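Please read through the structure below; I'll follow up with questions.
All protein chains but one are shown at their positions in the complex.
Here is subunit A:
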Amino acid sequence: MDPAERAQAARARVPRIDPYGFERPEDFDYAAYEEFFSTYLVILTKRAIKWSKLLKGSGGVRKSVTDLNRTFPDNVMFRKTADPCLQKTLYNVLLAYGLHNQDVGYCQGMNFIAGYLILITKNEEESFWLLDALVGRILPDYYSPAMLGLKTDQEVLAELVRMKLPAVAALMDGHGVLWTLLVSRWFICLFVDILPVETVLRIWDCLFNEGSKIIFRVALTLIKQHQEFILEASSVPDICDKFKQITKGDFVTECHTFMQKIFSEPGSLSMATITRLRESCRAALQAQS
């Protein structure tokens, strides 16, 4: 087939109006578009097949997906009485993910993340792939059985606070408080149920775009902004309480200003620093166990 014939054939197959409602211009290159789309279609089809296979699968994961009725009991769409009830959707996404990534399986915390993805996309399959992007690619091994990535990042945050906010680090050391007590949920739930919904979604935009470093920026900004307030604490429950309070109020509700602050307040935070700290903290943790 010569190029003219190919163009003609493509023109016959591709609709004159695109999926967004725009009429295609006169000089639209139907052949090139069809070629691009057929490549993409293969990917979409592969994903759809994978997804339908996962939904049919079962096994040990089925039993371990436990938290359906304990995910967002305060959300009307997740109530048992809701129609449709998103608990079923959540179950499908988590079960499929456990089968897809068997080294991780189901880990608590993923229920909250998948829950948000479902609320936003209103689509099981899309939620699944976004969950895979986060758990499988963007975040270090937070959710694997040893949770080493999570433990590492909590230590990395501790080191960053030591470097940038030494008075707060001294307070923690003085009371023998482990960072995991204060911030494990920040990391595991990616601020879901910690910060206001809009703020969480803005943070996630950056997370998908720039990677896991964003979590440190958010954490450091929260701590730095409320440094004086935190330093008033005089006991362990006091410190816990302060860390709860700093995730509430105008500062975090004004999500646009907040997002600007996370890029200015903590100061420079190079990926090289994070990588170096992750390496040393991980090595220290592995030596301990």
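Everything that follows uses one rule, which is that a contact is a pair of C-beta atoms (placed from the backbone, for glycine too) under 8 Å apart; a residue touches a chain by one contact, two chains touch by 3 or more; residues count from 1.
The rule is short, and it goes like this: contacts and distances are computed from a predicted model.
Asks: Can you pick, from "Family with sequence similarity 71 member F1", "Ras-related protein Rab-7b", "Vacuolar protein sorting-associated protein" or "Sentrin-specific protease 8", the UniProt protein name of the chain not displayed?
Replies: Cross-referencing UniProt, the chain left out corresponds to "Ras-related protein Rab-7b".
Asks: Quick one: which of A:K151, A:R202, A:K242 or A:K261 touches the chain that's been left out?
Replies: Answering carefully, the residue with contact to the hidden chain is A:K151.
Asks: Among A:T89, A:N111 or A:T199, exactly one should touch the missing chain; which is it?
Replies: Among A:T89, A:N111 or A:T199, only A:N111 touches the chain that is not shown.
Asks: For subunit A, which residues reach the chain that was dropped from this view?
Replies: 64, 66-67, 69-74, 107-109, 111, 144-147, 151, 178, 180-181, 184-185, 188-189, 193, 236-237, 240
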